[in-house]
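Apart from one protein chain that is not included, each protein chain of the complex appears where it belongs.
Right, chain A next:
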Amino acid sequence: MTGRHVVVVGAGPAGLAAADAALAAGAEVTLIDSAERPGGQYHRMLPEAYEATDPGALQHGYRSFDRRSRRVLGHPRCSWWAESSVWALERRDSADDGPPLVHVLRGTPRRRHVLEPDALVLAVGAHDRVLPFPGWDLPGVYTAGAAQALAKGERVVVGDRVVVAGTGPFLLPVATSLLEAGSRVLAVVEAAGPAAVARGWLRRPWELTSQLGKSGELLSYTARLGRHRVPYRMGRAVVEARGDGRVEEIVTARVRADWSVVPGSEHVTAVDALCVGHGFTPQLELPVAAGCDLRPAAGGSAAGSPADVFVSVDDDQRTSRPGVYAAGEITGVAGAPAARAEGAVAGWIAAGGDRGARALVTLGRSRDQGRAFAARLALAHPVGRAWPGWLRPDTVICRCEETTYAAVCRSAADPTRTEPQVAKLATRAGLGPCQARVCGPTVAELRRSTDQGAGPHHRPVAEPIRLGELARPPEPPPGRATPATPATPSTPTDSPAEESTS
């Protein structure tokens, strides 16, 4: 046994695979997630209190996920910390001292703990990116992920006349979940035009077959939307939501390749809910706190946008910081199979597993295929640079502080406010409760010509902590597993194909 203590933050597809592989390599693992149950966004589970007899009915690949999560959570060398949030990472004085200290708030009521791992795997995932448009702050306008989380996670559907809009293949599972739950989906509105989608998806189709799990899944969504006669409108965007106190109608318009609106193409549709997603924003606060280098997104016309950055990793999923590994959506948006492959590589190497292990070659290959898939996604669904053309001077950019587009433009034009921090204080954009998680990428993009220095992901704490909690001294970690039986290293057990066959 390697005897190393590996802390894995995030129990989504990436984190769960990392824990599994680290255990297989003989490490002692602490797996931490702020949710009550493992699975992350992809394998979002129903609450225990629902006592679902067939939870797999709502999920792709449930059986192999279930097998893996039982194997990991029930492992004698694994401590599973549910409902636990990592709120800060504290770098040690010298990099030789290893990865940062991990500050955790655990359980309800929340207790403070500090972990001192030998290796740290960050697998904290991403959240929806939503570009602003007039009326996007009306109740009844949800992120696509929110609609998905409510439908899959607690069986609440957001409405009965719903439009799903934005860009990217993620719109399809969201529309499918809504249909499955009995909503009427009026249309899926995809801003990318047919040419861009074809360029991304149809060129070199053999690359896609390697991601069979993912594209097979996409085909099943497309078939389902077809059966329900849900139109998939490409080259259109929702440019306004209207209503008195909640969304009642939306305006869609034809957009060009750069997402500028074609005048006269506007169309009004009555809805009771709108679900929007323009891709994902990685949750970078922990990697940034650890001091990990970031890299700009590969490909796509959005390249160069300060909003599009991910954690930079090598082929072993190592970040630029010693002992810190990253996997899943924080390294690039490539879907669950790629997240699993990355996680398995990260966990195995973090645990000190043999670099010559044969399974590692297979995992590395499927990780690389995932990366190719991500590059295609970026190519097929780039965020068009002319989207600010949808905005009006009074459109809210920061939902928390209600900073308007006009105010952001004024500060971007002001030569005394080139420092993002100064601009932030002046406009208040990003100073509200969400700490710029939602508007940060947007503001960074709107100010791209002016800004210098720090990106939008610097946040002193990753999770809100109350003063009382901070004042209490941390408690020694209780549930940390003591290895009862000496472990014999096996092999990283993941074959990402496993998941797509069930």
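Here, a residue touches a chain if its C-beta (ideal position, glycine included) is under 8 Å from a C-beta of that chain, and two chains touch if they have at least 3 such contacts; residues count from 1.
One rule holds for everything that comes next: contacts and distances are computed from a predicted model.
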If you look up the hidden chain in UniProt, what protein name do you find among "Glycine/betaine ABC transporter permease", "Cytochrome c oxidase cbb3-type subunit 3", "Proline dehydrogenase" or "Fe-S cluster protein"?
"Proline dehydrogenase"
Touch criterion as defined above, residue of A:Leu105, A:Ala149 or A:Val383 at the omitted chain
A:Ala149
Pick out which of A:Leu101, A:Val114 or A:Ala181 touches the chain that's been left out of the picture.
A:Ala181
Just checking the interface: what residues of chain A touch the absent partner chain?
34, 36, 41, 46-55, 57-58, 127-128, 137-143, 145-151, 154-161, 180-182, 245-246, 272-273, 399-402, 432-434, 437-438, 464
